[in-house]
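Only one protein chain is missing from this complex, and each of the others stays in its spot.
Order as written gives the chain letters A, B and C; numbering starts at 1 within each chain.
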Amino acid sequence: MPRYENRESGHECPGRGSRGKAVRVFGWVAGSERLGSLSWLTIHAPGFPAAGPGQFVLLQPEPPACFLPRAFSVAGQRGEEISFLISPVGPGTKQLTNLREHDPVWITGPLGNGFDMDTLLAPPMRRAVLVGGGVGAAPFPLLLDCLATSASGPDLDVLVLLGFRNSSQAEGGQPVRAAAARLAAGGASCRIEIATEDGSIGKARLVTDLLAAEQRQGDRLAVCGPQAMCEAVWQTAREASGLSCWFSLEANMACGVGSCHGCASLRADGSLALVCRDGPVFTGESLYGVGEQE
Amino acid sequence: MPRYENRESGHECPGRGSRGKAVRVFGWVAGSERLGSLSWLTIHAPGFPAAGPGQFVLLQPEPPACFLPRAFSVAGQRGEEISFLISPVGPGTKQLTNLREHDPVWITGPLGNGFDMDTLLAPPMRRAVLVGGGVGAAPFPLLLDCLATSASGPDLDVLVLLGFRNSSQAEGGQPVRAAAARLAAGGASCRIEIATEDGSIGKARLVTDLLAAEQRQGDRLAVCGPQAMCEAVWQTAREASGLSCWFSLEANMACGVGSCHGCASLRADGSLALVCRDGPVFTGESLYGVGEQE
Amino acid sequence: MTFPMQSQHSSPDLIVHLGPLTLAHPVINASGTMEILELADVFGEDVLKSPPVGAYVPKTITLKPRQGNLPPRILETPAGMINAIGLSGGGLEAFVGGSLPRLLTLSCPLILSIGGFSPREYVELAAGLRQALQAGAGDGWTQRVGLELNVSCPNVHSGCLLIGADPGEIEGVVSAVRREWPGLLITKLTPNVTDIASIAAAAAGAGADAISAVNTFKGMVIDRRSLRPFLGNVTGGLSGPAIKPLALRAIFEIFARVEVPVIGMGGIRSAEDALDFLACGATVVAVGSAGFTDPWLTGRIASGLATSLSERGLTLRDVVGIAHRREA
Partner (left out) sequence: MTFPMQSQHSSPDLIVHLGPLTLAHPVINASGTMEILELADVFGEDVLKSPPVGAYVPKTITLKPRQGNLPPRILETPAGMINAIGLSGGGLEAFVGGSLPRLLTLSCPLILSIGGFSPREYVELAAGLRQALQAGAGDGWTQRVGLELNVSCPNVHSGCLLIGADPGEIEGVVSAVRREWPGLLITKLTPNVTDIASIAAAAAGAGADAISAVNTFKGMVIDRRSLRPFLGNVTGGLSGPAIKPLALRAIFEIFARVEVPVIGMGGIRSAEDALDFLACGATVVAVGSAGFTDPWLTGRIASGLATSLSERGLTLRDVVGIAHRREA
């Protein structure tokens, strides 16, 4: 049975209070599974604290193929077992997805702000919509598990929209499905829609097509995916009214903790934010502004 | 059953005629066994020609941990299966000894001159003495197999003297034992003596102690090991008379084929030899001269 | 959290004096690569109580607040990384009012790095810091705080790099700052010059108490998709293990030329690397990019140095510059 399946949603979401509690520990691979073109990697990390949804870690196998560690969203956590959804795009991610059980890995985290669950769930709460593109689905299993253990868990209305390149990449959506099933098992309403660009599942469409068809006033959106998708989601969401959007960004990182100032990202007002320290989660307004659509 | 055991000595020794026939091919690991602190690595190398004893190859796994390939004596060959005795001393050798079956490896060779079997066996042939220190035993299984298939095979008198740091390293001598057994099975006289520096096998002694006790006029010595051991063997051998010595040298290499001029080694006359092209096997006289002992 | 054993890395064998400063061990961080207050935010306050560094060096301070260059600003390269941060930070006033008081509570010495866009700016920065320290750091602050002139940042379009490549300019800046700054004065050099030793000699001649080298090597990366420069700033500075052999050569040449102590850096990620720099002539070594992987690396390297020295039966003093002496 795959590791992401059939587990109770046992994660205690720490809220945003995990600053000051990050660690750097030497862990090892507890499991690694291919999910189509993505991989589900689980690290046993002794003493690793509870991560919040949208928080990330730095991973570096020992011995490393790359000089710097790489950043990954925490996709799931069961105590000291932390899981990641990884897309093998370069040497760092390829080394990680080729690791075998017991291979040693340094892990630093949890890092960054993550999605602010209090704000996401603050009344008047209508519906949480999770929008993910490709490996951008990574933070959602943990986010769904946190919703399941939240006070309002059983009363929630949750919609998950995932876009993938093709059916092989879409296999990477399985841990999200599993977490959604756990949430629904607790009584919440939770639905998943999947779009593939090449139409290998359903007709060919983008995740923004799903969003345009589904979005309603008052939806709270948690978004993670490639930059172009994020911008398109923002454009789409602005056509409905009263939506709130939080985006989880990526940037090349070196330190992950605010030391190097390398992960700067331009905000709407022309200022620079550090993705690792000020993010990775930002509001749509701060990133893309409230000005007119071009 | 370990790969180096119980095989017929089936290798057709090519003599020194293999120049101009080297190849660079993409092979894969056919087997890897720990022998104490050393490893026996077998690569399946499609189209690889017959190597002579003392010839070497360049190995580089794919993807490589190191920028440059690394040089290794051919320790055994059965058709397209080439074996190596490897001591894990740094990143290159550690990557190689950690490879698993089917892992891909680039292999270039056979390179260098190797031991000249015609001269080694030229009449009046008395006895061939193989002297190896540590992983310097590497070329001997192939050398013994070549002796077994040589015309004079059944009439030979062969003595193998191996020195190791301790009993763990001495396990690396097993492929030499196996090859010696094959040679003896063909009718030759073949004896092995082993010395360990820490006395974990027999009493604590050096391979030169064995040599001093065993050497006879007219012995032909094929020597491979650390530089200090080679020099000590030369000093010891000069105390007997009429001995001929051939030494297989090491040097840091980049190209292995005479392009980079990096592997230069100083000869007795002050000139520089390229270990990869002019060696790796040199006569004792050319390396250490015939002058007075200090 | 794994933490280097305090007992080891403050072992008396490792104590070094850098002018008036006393360092518990010779392994410090390189400017711009370790923000200890950020580390405290992320990992907890312990790092402030027992900092892993022999002395702490904050990011280069500029006179005015700066955002730095447009992203992207960093990329990994073979065995290294390239950066084009371009000196981002709140500027002198924010530093003096914000970080400085907290940094002064650290148990280790502080080395403040400043970068100007003209000789005058260096002087203003030094004067501003001196005033703040005189007011807020108590008597004897010169025994706890040093100043490093970053005349070597490759990522800003005017000012410091130009100063750093010209012995005459260096002399001007160093001697002007020398008049304003009573404490330890370090000059950090760029390796992007024909003859770094003569620049070091100019700095020492003008009153620098120590030389720090090297800053990053100027390089660039091409974006694979567009075939245009990858970094927002077009060029950037290369650091990490890739440059270690080049940095060692620079330290070797500087040590042969000047009498003042040298702070060596460039690609250090292990105690062995640190030994290499000491052997070439560094009195103190700094860890830069490799610390991004492990914020406690400086402490671990100090522990490793202690072990390695005792295994070799050598003292720190024996090792500094040993590569210049014939084998015994």
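Brief remarks follow.
The rule we apply is simple: a residue touches a chain if its C-beta (ideal position, glycine included) is under 8 Å from a C-beta of that chain, and two chains touch if they have at least 3 such contacts.
These numbers come from a predicted model, not from an experiment.
Every shown chain touched by the omitted chain in the complete complex is listed here: B, C.
Touch with the hidden chain on the side of chain B covers residues 19-26, 47, 60, 66-69, 106, 111, 251-266, 271-272, 277.
Residue positions on chain C in contact with the hidden chain: 77-80, 82, 165, 192-194, 217-222, 224, 226-229, 235-236, 238, 240-246, 248-249, 252, 267, 272, 275-276, 279-280, 319, 322-323, 327, in rising order.
Note that in this section only the chains that are shown with their structure count from here on.
Among the chains present, the centre nearest to the common Cα mean is that of C.
With every chain reduced to the mean of its CA atoms, the largest distance from chain B is reached by A. Work out the mean CA point of chain A and of chain C, and you get 37 Å between them.
Our note on geometry: chain B versus chain C, Cα centroid distance of 49 Å, whole angstroms.
Chain C has no residue in contact with two or more other chains. In chain A, no residue touches at least two other chains.
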